[in-house]
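All protein chains but one are shown at their positions in the complex.
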Amino acid sequence: MQNPIAPLLESANRSILGKQHQIRLALCCLLARGHLLIEDIPGVGKTTLAHTLAKLLGLNYQRIQFTSDILPADIIGASIFDPEERSFKFHPGPIFNQMILADEINRSTPKAQSALLEAMEEQQVTVEGKTYHLPSPFFVIATQNPAHQIGTFPLPESQLDRFLMRIELGYPNRNAERELLRGQSRYHLIENLQTELPPEQLKNIQQLVNTVHVSSALLDYLQNIITFTREFPDYPCGLSPRAGLSLLNAAKAWAFMDSRDAVLPEDVQAVLPSVAGHRLRSASQDSGAVVAPILERVNVL
Amino acid sequence: MLASIEKNILLFLLISVGLIALPHIYHIPASIFGFFVLLLTWRFIGIWKPSCLPGKLLLFLLTVGGLVLLYSQHQGLFGRDAGTRLFMTALALKLLEIRQERDLYLIVFLAFIVAASQFLYEQSIAMAGYILFVCCVLLGTLVAINSRRQNTLNALKTSAVILAQALPLAIVLFVFFPRVEAPRWMLFEDKSRAKTGLSDSMEPGSISDLGFSDELVFRVRFQGPIPPNAQRYWRGPVFSVTDGKRWTAAKRYTYTAAAEPDFSEPAYRYTLLLEPQNNNWVFALEMAGDFPPQLHMNSEYLLTRSGNPDKRAEYPFTSYPSYRTGELSGHKLRTNTQLPGPASQKITSLIKRLGGFDTRPEQFVDRVLQHFNRENFSYTLTPPLMEDNPIETFLFETRSGFCSHYAAAFTYLMRVANIPARVVTGYHGGVLNPVGNFLEIRQADAHAWTEVWLENRGWVRVDPTAAVAPERIEQNVNIEQQIASRNISFFSADSELARQLDWLKQARQLWSSVDYNWQRWVINYHSANQTQFLASLGIESLKQMLYWLVGLGALFTSILSWLLLSRKEKTADKVLRCYRRFCARLGKAGLKRNAGEGPLDFAKRSKKAYPKQTEAIDEITGLFIKLRYQKESSQADLSRLSERVDQLKIRRR
Partner (left out) sequence: MNTLSIKDRFRLNRFFAGENPSDEAIPLNQRRIFILPSKRGLSFVVLILLLLLIAFVYNNNLAYFLTFLLASVFFIGILHSYKALAGLIIQKGQCKPVFAGERAVFEIHIDNPIPVPRLSLEIDLHDKTQMTLAPYEKKAVRLYAPTERRGHQPCGTITLSSGYPLGLFRAWSPLRFNLSVLVYPKPWPQEIPFPETGGGASDQGKAEKGTDDFYGLQEYQRGDSIKRIHWKAYAKGQGLFSKQYSGEQGDELWLHYEASAGYGNEERLSRLCRWVLDAEKAGLRYGLKLPGQKIGLGIGHAHRARCLEALALF
């Protein structure tokens, strides 16, 4: 069976150069129905990545630029009095789209942040007692400037847990950068991308991901990891049960992307830095370094 | 502190203390046992109503009371009885003063001493089992004290396990620990106890006390055939002096050695396990030829032992039923024809009627026996009283009696007829235990017979009782027959009941056999016995004994520690075992799997290191992943994996 993900990845790699692993992780996050947090300095292609994915998946895409003065209503929408109908009418905000790019989320106030995060968590918004469902699939890619920049509200630990993964993009390598400098405008390239995986198919795949087999041996390994994080003194707090579940889902998606019908320890290890890094130590930038003791010490067998 | 000692631990402890003291109800005075029970009950009530426990003053008064009680028994401080009483009283008093965990330990330790004191009174299997059980409970108390939140049943289980583990080592110690007889000064004898048994004098009628006693006297195990019942005379004290009523031993011969008789075949070899006795007599089968050197045989062929008759002892013997003794010295002749006075007219005429004085002694003996047989003499264990002139009364009036009557009367008649004669007491017969193949001789088997001295033959045993009640003497004890005859006489109609009785009988014999071995190998395992037993194993010196003790102890300890401490890292998972083997193979070649390395990563690394094995590594990894992580796998995959791992050949880099 030809993996339906493969052409998608191929296209994505063509438009974003030298970031195969990050693209893979982003897609994995999407398949596992989680949200993605990209943490990096501006200009490394965060927006491009989000845009590309939206294009390839044929999703409604909306970018929300978070600023210090953005209000919850600017995100969710507001009820506005309609003089003709003599009633309040709800005008949905930008969040009512399938793919949201929440750009520079740490520039806004916690109030606005939490409005987005609540919507992410519940897949619905409630305005003045009325509940509005968000479209499905619903996928948020939030970007955050590294915490040391002045005038920001970095997401608190509790909110970070809402994101399935946190990835860093990093600078492109020399070749990729050369290509970038040489090539045509990325924007045009993205505009011309064809949908590789329509939303219906995406939903199917998300279903399939759920059916990936998880053996008890793997669950042992997973639990050993979770226990380890709770006991290892260098972690201020260990992985929560929700984090454990997220890790499993991400590993399932990863296994599916590798065309496997069962999760292997390697799948867990592959997604571990992105899934567990920000949950174990929020301040650290390098997720790989955070989870290194786990990969080193928790016995696979 | 008191509050911290849990109720159930206290309850547990008190019950075990009660259990350990219980058998002493037979051994110590009622007043002291009552004191103990009172204090124990008090303490029991104190578990639920701590307020009613005695204060310091009351405790002091109780202590004084206990001491007064001890003093009133006039037993001093040492010795078995005194010691037991002392420890019981101390235990009882300590019960009322439990303040800390330490006190619990002291009580348990005191209880162990009381447990040991039980053995000084009784050493039966039942008692040993009982004490072992109670010790288990006592140890269980210690376990309960030392483990939080464990229920008492589990504590009991733990203590039972510990005891079971300690048992082999204890047995090694028991067998190899050198036994030395305690020096005399250390022995605190209690003379107050009386035992039944043969006495050092005989009055017709005296043995009848024993006639009903079921108490075991000794047991005999033969090497080879068992002599017929008619020959099973176990020789005891010999009485040759009489005052007409009472027969006693001639003091003079007690310590002179015997002239050895001439023996002729057949010989019987056997070991005799003698129960504790009142006297030093040892009852060997007539006539003992070879006997252990620690025994002494006097000129009347009575075997005696030196040392404490209160101990069980085991002796090997060789006996010859046919023997011939030598000449009779003048003095002996006089002793054995001694009479209290001239015989009465009645007796002289009886002797004359039977041809005494003028026939050959052998003939006269036969005639007297015939006289007993033909006239209406009868054998009974409950004869009428014969007071003044017992022999005459017996011979002419009552004519009913048992062995001692017949033996006394017969000897008297012989002596009047100038034939040297004497009364021999001892045991006769014995019941064969077919399970253990040994004879059991009980007090009921006590017997008296006569020996007459005949020219050219020496001392000859004549059993006048046999003339009256031949079945008592001749019957060869055959269990089957006995049972059969009983069936006929009592239960002929009810064979079912008979079978049950049969079964019961066998059970009793089995038990008896176990008890014999218990007595022989456990209770009686003393210094001589130990030396003998260990010599049979080839262990002769004390040094060797210690080597064995240490060696076997070390062996058991290491076995036990291996059992207890080896943490078998059992991987029940066969798949994992196969894969570990694969990793071990690569590891041996220098490529170790890291703890956090998954199978795919490891495969990648190993393929790089051993490109030639790519195919094998791929297959093994694939199979392993399939078996361990995938939904479906088959047994065939497992065997294939195992096979491939075994085939894998990797050279050290």
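A and B label the chains in the order they appear, each numbered from 1.
As a convention for this text, a residue touches a chain if its C-beta (ideal position, glycine included) is under 8 Å from a C-beta of that chain, and two chains touch if they have at least 3 such contacts.
Every value quoted in this text rests on a predicted model; they were computed, and no experiment measured them.
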Using the document's definition of touch, tell me which of B:Leu163, B:Val460, B:Leu510 or B:Ala609 contacts the absent chain.
B:Leu163
Touch criterion as defined above, residue of B:Ala30, B:Leu565 or B:Ala636 at the omitted chain
B:Leu565
Could you tell me which of B:Ser72, B:Asn146, B:Gln294 or B:Gln370 touches the chain that is not displayed?
B:Asn146
Can you name the residues of subunit A that touch the chain not displayed here?
68-69, 71, 109, 111, 156, 227, 231, 233, 235-236, 282-283
In the full complex, which bits of subunit B touch the chain not displayed? Write them out.
80, 83, 102, 105, 109, 112-113, 115-117, 119-120, 123, 127-128, 131-132, 135, 139, 142-143, 145-150, 158-159, 162-163, 165-167, 169-171, 173-174, 177, 179-182, 186-188, 311, 522-526, 557, 560-561, 564-565, 567
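Assume only the chains that are shown with their structure count from here on.
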Can you list the residues on subunit B that touch subunit A in the complex?
573, 576, 579-580, 594-601, 625, 628-631
Taking the complex as given, what residues does subunit A use to touch subunit B?
213, 215, 217-218, 261-266, 269, 294-301
